[in-house]
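A single protein chain has been omitted; all remaining protein chains appear in their positions.
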Amino acid sequence: MDAGRHPLIEVITNAEVVDCQGDPGNFEVTIHKNPRFVHEDLCVACGQCVDACPQVGGNEFDMGLKARKAIYRPYPQSVPGAYVVDPEACLNFMGFLDDKQRRRLEMIQKLKLKKDPEYTPNILVCGHCMDNCDVDAIDFDMKGEDIHKDVGAVLVAVGFREFDARKLGNYGYGRLPNVVTSLELERMLTAGGVTNGHVVRPSDMKTPKSMVFIQCVGARGEGGRPYCSRFCCMNAVKDSMMIRQHQPEVEDITILYTDLRAFGKGFDDFLQRSYDTHSAEYVRGRPAKVDHIPEDDTLEVFVEDTLGHEQRRIKTDLVVLSVAAAPNDGAIELAELMGIETDQYGFIAKKDPAISAVESTREGIYVCGSASGPQIIPDCVAQASATAVRAQLFLTGHRIEEEEEHMDAEPMELTGPPRVGVMVCHCGVNIGGVLDVDQLVEYASTIPDVVVAQPNVFACSSAGQDELVEMIEEYDLNRVVVAACTPRTHEPVFQETLSRIGFNPYLLEMANIRDQCSWVHSDQPELAQEKAKTLIRMSVARARNLQPLIREKVPMTRSALVIGGGIAGIQAATDLAVQGFPVTLVEKDDHLGGRLARPNLDLLYPNLRSAQEVLDEKIEILNRTDARVLLSTEVESMTGYVGSFEATFKGQANETASFGAVIISTGADLFEPDGLFCYGEMDNVITSAQLEEMFCEGRDLSLGGSAPSSASFILCVGSRDPEGFTGCSRYCCPTAIKQAMELHRKGIDTTVFYRDIRTVSKGAEEMYRQARGEGVLFVRIPPGSQPEVVGGKRAEAVRCFDDLLGRHLEVPTDLVVLSVGMRPGQPETENFQEMLKVPVGTDGFLMELHGELAPVETAVEGVMLAGTVQGPKDIVDTVAQASAAAAKASIFLAFDKVKIDPTVATVDENKCRGCGKCVDICDFHAPELVEIAPKLFVARINASMCKGCGTCASWCPTGAIIARHFTDRQVHAMIDAFFG
Amino acid sequence: MATKDKNSWDPEIVVFACNWCSYAGADTAGVSRIQHQPHFRMIRVMCSGRIQPAFVLRAFERGADGVLVSGCHIGECHYIFGNERAIEQFEKTMSIVKMLGIEEQRLRLEWISSAEGARFAEVINEFTEQIRELGPSPFGRKRSPAKAGKGVAG
Partner (left out) sequence: MQQLAARTNAWACYDCGKCTSTCPIVRAGATYSPRRHVLAANLGEPASSIVHDGLYVCLTCRQCDARCPVEVDYTGLILGLRQSAYDETTQPECPHGGALQSTMRLMANGGTQQDRLGWLKEDLQTDPKKGRVFYWTGCTMYYDAFFTDFDVHTLDGTRAAIKLLNALGETPIVSPEERCCGHDLLWIGDRKGFESLAKHNVDLVAKSGAEVLVTSCAECLRTWRIDYQPLIPDDFPEILHISEFLADQTEKLDLSENKQTRATYQDPCRLGRHLGVYDQPRELLEAVPGVELVEMPRSGVRAICCAGSTWSNCDRFAKKIQVERLREARDTGADVLVTACPKCQIHLKCAMNDPNIGEEISIEMRDAAELVAEALDKRDSK
C-alpha cells in the first residue's frame, strides 16, 4: 500500500523484464507490459464489472480453491487496485459468437462509435463489464507494450514458487482431494480467505477431526532438492496453534518432522508454547506414503516413529504437505538475460555464499528474499533494505537531497466559530447506488454549524477536488467534512488538496459512508441511509472540535554513529560512507573485525574461505571511504533523539559529538560453560570458540595429552536452555559441522551430539549431508536430557542415551568441543537500554520494532540494530541486517530536517500533577518528568519520540495530556452526536 | 428482560476501533462486500490503548445499547503494548459497568486484524444479535424517547 502511494515509486504490474543491456550505473532495461485491458488511472476499483461479468475463471491467489470472474482483482488489498481481465477466461478472447452475442456486440459498437467517431470496431463477444463501468476504464483494444527504462541498478526479488508436490506421487497430492499443500491450507486459514478462516476437507467441505502435516516435502533430499526450506517448520507449528485455537473440533494434529528448525528469534519459545498447549503431536519420521481408505473416506499415513521405534499407521481426515520453496518460474531465463548466475537448483546465485548478503554475481544487480533461496520474513525484509542501500551506490546524483517542497500557500485564517462544509461523494454508484446522496446532502445542511453541503460524483477526482476548493472559498469555511470512503486511504489525498490552498489539513474530517456503509449494508439500504446520516452528524461534531495543527520540523544532524566495529559495524559504516554521509565508527578494541578477526575465526562455511581474508576485503573498502574510525574508544554516555543524539566518547578519542541516527552493532557474548560438561575441570574439554582459535593459530590439538584420535561435539550448550537462553543460537549447527569435518579430515573420528540439526543457511544443509557422507557420526540428544562427559583428569568418553537406537551409547573421545551459544553482549545491551531506552526483549537481546516487518528499527526512532546485538545470527544474515540498518539510517540522513507529525500527545503543564503515569506506560519513552521548580515535577512529551497512540492521554488522571487530533472533546462530541 | 420481540427494535451500538487493525478490518469487510448488521457506528482512535473508561461510560450514558472495544491481536499492536493497556482500561470499565447494573454482555472487547474483514462482520453480527436478545438498554433512547440525552457539549 505504502509503496503504491509513494511518489517516487512507479509500480509496473503485469509485466516482465525482457532485456537488460549496459553496465552498472547505466542499465537499459526493457520491460514488456502485458495488457490488463483496464486503464489503471481510470479504474476506481468499484467492482461493478465483476458483478456484470458472466465468465468464471480459476483463482490463482486462492490456490484454485475458489473461483473468480474473468475480470477480477487478484486480492482485496492488491496494488494497483485496478481490475484486470484474464484473457484465458474472458469471452472476448474466445473467438466465437452466437446471434445474441453478435447483436449485443453491434449495440456496444454503436455506442462506442457515438462516443468516439474514430473508434475502430473490435470483435467483441461480450461487453457486460464495459456497459457497467461508469468511468470507461475497460479497453479491449489495449495492447501489450515494451517500456524502456534507464536504471542504475536492478534488484531481483522474484520470490519462489511452491514445490510441485505431484512429483512425490506417494503422498497422493493431485490424486487424493484431501491431501493439500501448506499454501492451500494458508488460504483456508486466512480470515478473508476462501473458507473464512476455517479448515475444511476439500472432498466434502467438512471440518476434519484430525490432520497430519508432512514436513520437508520437496526439501532435504525429497524430490531431488537437498536444501532446507527454512520456513516450513515454524509454519506448521503456527498453523497447528491457529487451528486448535479457532477450531477446537479439529481434535488431533500430528506433525511428521525430521528436525524442528525453530532457528529464528523467539521461534523456540513459540515452539514451546505449542508443546505446552499440546497444539500438535510431534512425530519424528518421514512417511513413505499416504493411502486413501475408501470405506470411510479417510487417509492413512505410514510412518516410522523414529523415537518411539514403532511403525505407525496414522488414520486422518486431512493431510497437509509442507511444501518447500522452489525457484520461481522463469528465474533461470531472467538470470540469463540479466547476465547473472543461478545456483545448482535454479535460485539466483550470490557472489560469495559465505559473506554476500544480497550481491548477485554481477555488479549492480542485487537479489533479495527467496529469489536466492528460501527465507523467513524478517530476513527477506532486512535483505530488501540491504539491496536498497547497495543500489544507492549507482544512483549518485539521483538521491533526493531535499524533499520536494510543494509551495504551500500562505496559511488561511481559519479562526472564529465553526463554519463547516460537507461534501457527500456518490463515488459513482458505489455510494450513490445504495444511498440517497441528495437526501444526505439535504440532511447535512440541517446540522448545526454546517453552512453548506454539496454532492459530488467523485470527490477524489481532480474535478471533485477543485469543487471542494471552490466550496471552501465561496462559503469561507473553516472546517470540512468529506463523506466518502475510508480516511485510511483517502485522507492524505484530501489533506494534500487542502494544504495546497493553505487550509490546515487537520481541519478535515472524513465520514466513511462507502467502505463501512454502502458497501456492507447494500442489502438494507434504508438502514444504511440512517447510518450514513449518523456518520455525517458524528463527523460534523468532530469537525467542530478539530484544531489546526502544524507539521513542525526539527533539524537533522546529517551524520551517523555506528557503535561496534565487527562485521556488522564495518558493513553499516561502509554503506553509509559510500553514499557520502559522514559516519563515525566506534570500536572498543584496538582493531576492527570483532569475531571475524584472527584468532577468533578461521574458515567460513559453507565454502571455507578464510575469515581474515574476507574481513580484510571489507576493511579495505571501508578504509577507502571517508568514514571516521575511532579505535579503543567506547561510548560513555548518550542522550537525545532522532536528528540530534549527543554521544560522549572515552578512550583513545575523548569528545562529545552529535549524530542524526545511530546504529548499534556491538554484537553478542558467547556463553561461558563454566562447570558444565566438566569444562574447566578436564583439559581436553574446550569450547567451539577455543577450537576455532586453535585452528586459526595452527596449534596442535593435544591439549596436554597425546594427539586426539577421536572427538565429540556437544551442541546447544547455553542455547535452547529452559533455565537460561531459551532460543536457538543459529550459528552453532553449521559451525560444528564445519569444525567436525575439519577434524574428521585430519583423521579424527568425530561424533556430533545434537538436539535438532538446524542447518538452514545457504549451502549448510548440503554441508551437513556431506559431513554425514564422509563419516561424521551424529547422535541425537533426547529432549530433556543431557549427554555426560566421562573420564578422570581428562575426558575419555561421552555418554548419551540414543533414542534412535533406544539405548545408551558411550562414545570414546579424546577431545570434547562444546558448541557454545550466544548471550546478549554485556554491559553494552544494558547500557543502551539505559541510555537510549531501546527496549530489551524477553530473551535479553535488544528488541527490534517488529519481529517480521521492521527487523532493524527499534522503538526509538533513529536508532537501528545490526547483527547479533539483536539476536543470534550467522555472518550472511548479519551483513544483510547491517546494510538494512544503513538503509534505514540513510532515510533520516537524506534530509536536513525531520518532520514531526503533529498528531502527537502534548501536556498542559498547569494541569499536570507530575504523577509519572505517562512515563510508566509509554513504551517509546516520549514523556519524562521535568523539575521545573524545586520539587515540582511536570511531564513533558518529546514530540520526536511520541508515536501518537494517545494511550498516555487515557491514563492521565487530570486531562493534562491531550492526544492531539483524538482529544477527549472530539471523541465525546462524536459519542454525543451519535445519540444527539 | 426484553419483553418485546427482539426484532421489533434496532439497537444502537458504539464501536471504538483502532486505526490500524479493527477499523481497517471494517474497511476490508467493505472491499470484500461482506454484508453485516448496520446498527453500529465506528469511532476511530489511533490505538485501543486510547479507549478510556470515560468513553465507554459516556456512550452508555448517552444511550448506547452496546459498546464494542476493538484493537489489534495481542503481540500485534502498532505501538508495541497499547492493546495490553487497553485490557487494563477495559477491565476497570467492566467492573464499573457491572456495578451500575448494566448487563456485562453489553460491553465487549475483541481483537480484529486489518485482514479479518470476515471476522469483523461476524463479530458485528454476533454482537448485534446478542444486544437484540438483551433488549434495549435501560439508558437507551429506544426505551423512552423522552429520556434522550442532552445535546453536544462544547
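Order of writing sets the chain letters: A and B. Residues in each chain are counted from 1.
Here is the rule we use: a contact is a pair of C-beta atoms (placed from the backbone, for glycine too) under 8 Å apart; a residue touches a chain by one contact, two chains touch by 3 or more.
Computed from a prediction, not measured in an experiment: that's the story for all the values here.
Colleague: In the full complex, which of B:15, B:29, B:43 or B:57 touches the chain missing from this view?
Modeller: B:57
Colleague: With the missing chain put back, which residues of subunit A would touch it? List them for me.
Modeller: Interface with the chain not displayed, on the subunit A side: 909-917, 919, 929, 931, 935-938, 954, 957-960, 968-969, 972.
Colleague: Counting contacts across the full complex, list the positions on subunit B that touch the omitted chain.
Modeller: With respect to the unshown chain, the touching residues of subunit B are 52-55, 57-58, 60-61, 92, 95-96, 98-102, 138-139, 143, 147, 150-151, 153-154.
Throughout what follows, only the chains that are shown with their structure count from here on.
Colleague: Where the centres are mean C-alpha positions, what is the separation of subunit A from subunit B, in Å?
Modeller: About 31 Å, centre to centre.
Colleague: Touching residues of subunit B toward subunit A in the complex: what are they?
Modeller: Contacts found on subunit B: 10, 12, 14, 19, 23-24, 26-36, 38-39, 41-47, 49-52, 54-55, 58-59, 62-64, 78-82, 85, 89, 113, 115-119, 121-122, 141, 148-149, 151-154.
Colleague: Which residues, counting only subunit A, touch subunit B once they are in their complex?
Modeller: 47, 76-77, 190-192, 196-197, 486-489, 512, 514-517, 519-524, 527-528, 530-531, 534-535, 538, 541, 545, 839, 859, 903, 921, 923-924, 947-951, 953-955, 963, 966, 968-969, 971-980
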